[in-house]
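A protein chain is absent from this complex, but the other protein chains hold their places.
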Amino acid sequence: MEEISNLMHGFAVALTWKNLLFMFVGILLGVLIGVLPGLGGANGVAILLPLTFTMPPTSAIIMLSCIYWGALFGGAITSILFNIPGEPWSVATTFDGYPMAQKGHAGEALTAAFTSSFVGALVAVVLITFLAPLVAKFALKFGPPEYFAIQLLTFCSFIGMGREPPLKTLAAMMLGFALAAVGLDTVTGTLRMTFGTTHLLQGFDFLVAVIGLFGLGEILITMEEGLSFKGKSAKIDPKIVLRTWAKLPKYWVTSLRSCAIGCWMGITPGGATPASFMSYGMARRFSKTGEKFGDGEIEGVVAPETAAHAAGTSALLPMLTLGIPGSPTAAVLLGGLLIWGLQPGPLLFVEQKEFVWGLIASMYLGNIVGLLIVLTTVPWWAAILRIPFSIIAPVIVVICAIGAYTVHNNMFDVVMMLVFGVVGYLFKKLKYPLAPLVLALVLGDMAETAFRQSMLLSNGSMTIFFSNWLVGSIVTLALVILCYPLFTWFTGRLREKERRATEAR
Amino acid sequence: MGEQLFRRAVVAAGVAAGLAVASFPALAAWEPTKPVEFVVPAGTGGGADQMARFVQGVVAKHNLMKQPLIVVNKSGGAGAEGFLEVKNAKGDPHKIIITLSNLFTTPLATGVPFNWKDLTPVAMLALDEFVLWVNSESAYKTAGDYINAVKAGNAGQFKMAGTGSKQEDQIITVALEKVVGKKLTYIPFKGGGDVAVQLVGKHVDSTVNNPIEAVAHWRSGALRPLCVFDGKPMPYPAKVTATQSWQDIPTCKSAGVDVEYTMLRGIFMPPGVSQEQVDFYIDLFKKVRALPEWTKYTEDAAFNTTFMTGKEYVDWVTKAEATHKALMQEAGFLAK
Partner (left out) sequence: MATKNEVPAGAIRTRAVELAVALAIVAIGLVVVYDSHRVGVEWAEDGPRSGYFPNIIGWILTAAGGWIAGETLYRWKALGGAVFVKRDELKPVLLMLLPTIVYVGLVWLIGIYVASALYIGAFMRLQGRYGWLPALAVALGVPSAIFALFELWFLVPLPKGPIERMLGF
């Protein structure tokens, strides 16, 4: 196995004391970046990029990629503790992570999130190690129709939740799509729904909406219920990590499925955020306790975190082999490669063996180091909930405001965050679901662009979505998944009829 | 080759040192008193962003400025957000902006109220070239082959991928259509990297990627350059692939396609700043350009490294704006 010897060589490159130190620093910085909403992994990597020019490229990329891992880990923390997703891909983690924290299980939720992240990343790194050339070729098969099919699949696997009134679900989703359409239309270059104001030029950012809807909205609801966080009295026990670990093997099917979804979405490249939604949706559908999702099921934390981390990791592969970044953070890393004089592309694996395998080895090491660091901090993070509400609430609002501002360095976004906060409060109280809204906001623009690019390619014919086995099977799968609840309902009815018939006899 | 590079580096370092000494009086005159925001009117990872971050990096590395340079992306509305921000920061000498063609195309196509005349021109750093690429598995070996195939095909049969809509790539496509006399199907994507990969994956027939966006795929043998949209071939004789260098790519004009287009990578400041302040930045970029890192960077990206300041620069921009207006008017891209 050539890969194994290459990898061993990579470990030799990565495993120096200096590189381990860079890893450690990178992870810590990354966690910090992940915790602060708005200061995303992309920002962090971009900002620190210039500082790393004086290092050798291998050390620099190790540190930068560790910032990336750290940010992936850190995004879950505020999602679970305060319902504020530090990163877009941890939105789905709030659905069950935050209810868990409210019930006093913050430590368990954090442990489950970190551990699943680790598992997801590990599987993706193994995939990169052994299947890189194959996977890169596969990614080339993705043109606009395939992209659209992937987005359709994400959507179909997530919708159909049920608990909220269907009409309100529809309204929330359409509101998300409408918000996603604001700004410049990529396909024709015309401005939509900006009404002559320059503030709306950039459209509504997903993160700004989410910080407002989830974070600020939750604070308003908490205020209404009395000046305190629920679950603050939970005992913080260092053994919580071991106890949670004992529970996790039970969810191996979910974990495996989420890894597969994550790797698939990272490579295609659908991205970590859709991956986390898709994985959550699938887990809810296939879980025995699916109807309890949203009330604080540990499985509902495992699924999105595993997928997000697997996607985030495997997204580095198209970046290295094709030069297309699978995420904004990867885009900045890509810029870094170019500045160091390394050319990402098919030849990188041939010409820069030491660099590539050093990086891959550091993915293994960085994740292990990262897991150890974040797990040791679990009790401290959980302890934040014990800070009195009247201290932490204004601090959270300040951090939300900074988060909203830094997304585009725009004051208008802070105002929008406030508006979204009120909307979040109203919607939550009136039982409008927020999840379809944010999913539509994140997918709407991409899906529409891919759809219209496909239409340009096919001269306006829908048959393009069944023009080859790949796009055809994804679209079919999406439609099957969409109809699956109908099918189970129908068979359920049939069985009921049969049962009644036999009883009557 | 290695020796030549080394010599070049030494010369460049010498020039840098000389410049640093020569420009000392100018430095004493005015210098930034707080961090300077370097606005990028495009998203992270694109060509302008890369250049800005490269400049940020080398300025920090060689300590060319006492205050840090901070890259800020303001990409909303095809860059309009960034331009408006600089336009509205009247008299603020701690803000500079790097431009791409959207300096002209965005106000013309969207009607957002700004014009380069609202800004203070500082310097042209480089011009980015455009190359016509096809998949190397296609039968087209020269620009002539491809053009003949397009002429012989049906309208809209050949698909061209490009970055953005009503921007540089589509302008070139429209110009190409006019020469060939056949319509191409233009499909816009968000970034240049995506565009190149679409061509590698054979989802489209050709692209007009900038050299740096497609070079990796050229070297791996997946893409083939046909011609460059410039008056003369690119001046880089070093071999990029086993057999070809940038210099070996013929001009499109020589293949009978008289289309020339280069993209400005220039620096502007807010309106109402003093000449002294402009001079500081001109000087700063002169120093950056003298660095060996810059030489390597421009060679990798095959930039046309024309440097202009003052009236020469203003004249160039004025002319470029007129050209864009004419091209976009013909293409029907102007905002209604």
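Note that the chains are named A and B in the order they appear, and that numbering of residues resets to 1 at the start of each chain.
Note that in this section contacts are C-beta pairs under 8 Å (C-beta built on N, C-alpha and C of every residue); 3 or more make two chains touch, one makes a residue touch a chain.
All values derive from a computational prediction rather than experimental measurement.
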Displayed chains in contact with the omitted chain are A, B
For the chain left out of this view, which of A:185, A:205 or A:297 touches it? A:185
Of A:15, A:55, A:132 or A:220, the residue that touches the missing chain is A:220
One chain is left out of this view; which of A:133, A:341 or A:394 touches it in the full complex? A:394
For review purposes, identify every residue of subunit A that touches the missing chain, sorted by number. 32, 36, 39, 43-44, 47-48, 167-168, 170-171, 174-175, 177-178, 181, 185, 187-188, 190, 192-193, 195, 216, 219-220, 223-227, 388-391, 393-395, 397-398, 401-402, 405-406, 409, 411, 414-415, 418, 421-422, 425-427, 429-430, 432, 448, 451-452, 454-456, 459-460
For the chain that got dropped from the picture, name the residues of subunit B it touches. 33-35, 37, 68, 70, 72, 156, 185
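In this text, only the chains that are shown with their structure count from here on.
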Starting from the mean Cα coordinates of subunit A and subunit B, work out the distance between those two points in Å. 33
Can you list the subunit A residues touching subunit B in their complex? 42, 46, 49-51, 53-54, 140-144, 183-191, 194, 198, 201-203, 322-325, 328, 331-332, 334-335, 338-339, 341, 343-348, 408-410, 449, 453, 456-457, 459
Listed in rising order, the residues of subunit B that touch subunit A in the complex are 43-45, 49-50, 53-54, 56-58, 60-61, 71-78, 80-81, 84, 109-112, 156, 159, 164-167, 185-191, 193-194, 196-198, 200-201, 203-204, 212, 215-217, 219-220, 222, 296-297, 300, 333
